[in-house]
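I am attaching a structure below and will ask some questions about it afterwards.
Up next is chain A:
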Amino acid sequence: MDRLLRKRLETRFDGKLLGPVRQRHDETEIHVGTADLVEIMNALHDEADLKFEILADLAGVDTGDQMQVTYHLWSEMTPDWLRVIADGLPRDNPRIPSLTGLWPGAEWMERETYDMFGIIFEGNRDLRRIYMPPDYASFPLRKDFYLADDAARSPGGGVRHMEQTHVPAQASPNAVRRTVKTR
Partner candidate 1 sequence: MTASNHHQPHLSSDDPRIMLDGEIGQFESVPPYPPRTEREAEFYSLRDGEMFLNMGPQHPSTHGVLRVVLKINGERVVDLDPVLGYLHRGVEKLCENSDYHHIISQVDPLEYVSSLFTEWAPVMAFEKLLDVTVPRRAEYIRVLTGELLRVSSHALYQGWMALDLGGLAPILYSFIERDEIVEMLAAITGQRMLFNYFRIGGVNGDLNHEFMSRLGDWMSRALKEHETNIGLLNENEIFVRRMRGIGRVDRDMALKMAVTGPNIRAAGVPFDVRRAHPYSVYPELDFNIPVRGSNGGGDSLDRYLLRLDEVRESLKIIDQCLHNMPDGPIMARLPRLLRPRPGRAWAAVEAPRGLYGTYAISDGTDQPFRMKIHDPSFVNMQLVGQLMKNNLIADTMAVMASLDPVMGGIDK
Partner candidate 2 sequence: MTTVSRSWGNMTTTGKVVVPLLLLVLVLGPIATVAIGSWIGPWIVGLASANLPIVRFLVAVTGVLLFSIPTAFIIIYMELKVIAFMNLRVGPDRVGPAGAAHSVVAGLKVLSKEDFSPNAADRTVFTWAPVLVFLTSVMTFLILPFGPDLVGMKLNIGVLYLFSIGGMTVVGLLLAGWSSFNKYSLLGGLRAAAQVVSYEIPLTLSVVGLILLAGTMNVYTLGLQQSGWFTNWYVFRQPLGALIFFIASIAEANRTPFDLTEADSEIVAGFATEYSGMRFGFLFFAEYVNVFLVSALITTFFFGAWNAPVDINAILGFFNIAPITISFELGTLGIALLIAIAVLPLILTLALAAPFYFGKTQRPAWQALVIGFILFNLVGIGILGLIAYVNVPWIAGITWFFLKAFAFVFVFVWMRGTFPRVRIDQLMGFAWKWLLPAALLNLFVTAAAIIVVKSL
């Protein structure tokens, strides 16, 4: 783990970070708020002693009570991966500024995150579902979405369509029972 990077980040973004800079193995982790996200990312990307030019990953996380968006960055200045966690998105209406201005390549990753979590990236020019069909009802990777084998706990759109609402001709009895249960 890179102590210098930790010192640099703490001095540079003093007061903007939610919580301390965590380090484990070869990863450095900072928590930021959605308000400061774009500014911090611009600084990380542009400034000569940081130069995090490569966006390795963009992931959404549903912690159960709130939403997070995680960015993994790489820079030639440090041997560490930098993990930036945009924290504190409400689950009912998660909104976060988009990074497509900085990395246009983040567009599809943000689309994927929207598709899986319903997180709305403001400023993304093409924020539609990318994996699931356009008329899909729910967001699969949320924590209140259960797999088809315990479909009874799942909200309306969640279950696989073919099992959910269809009473087949010549149905075997347990199939009928399952259908009735999910109704």
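A quick word on the picks: all candidates are chains of the complex that A comes from, given by their letters.
Following the convention adopted for this analysis, a contact is a pair of C-beta atoms (placed from the backbone, for glycine too) under 8 Å apart; a residue touches a chain by one contact, two chains touch by 3 or more; residues count from 1.
Keep in mind the model is a prediction, meaning the values are calculated, not measured.
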Problem set entry | Of 1 or 2, the one touching chain A somewhere in this complex | 1
Problem set entry | Contact footprint of candidate 1 on chain A as seen in their complex | 24-27, 29, 53-57, 59, 61-62, 70, 72, 74, 76, 79, 81, 83, 102-109, 112, 116, 125-135, 137, 140-141, 145, 147, 157, 161-162, 164-166
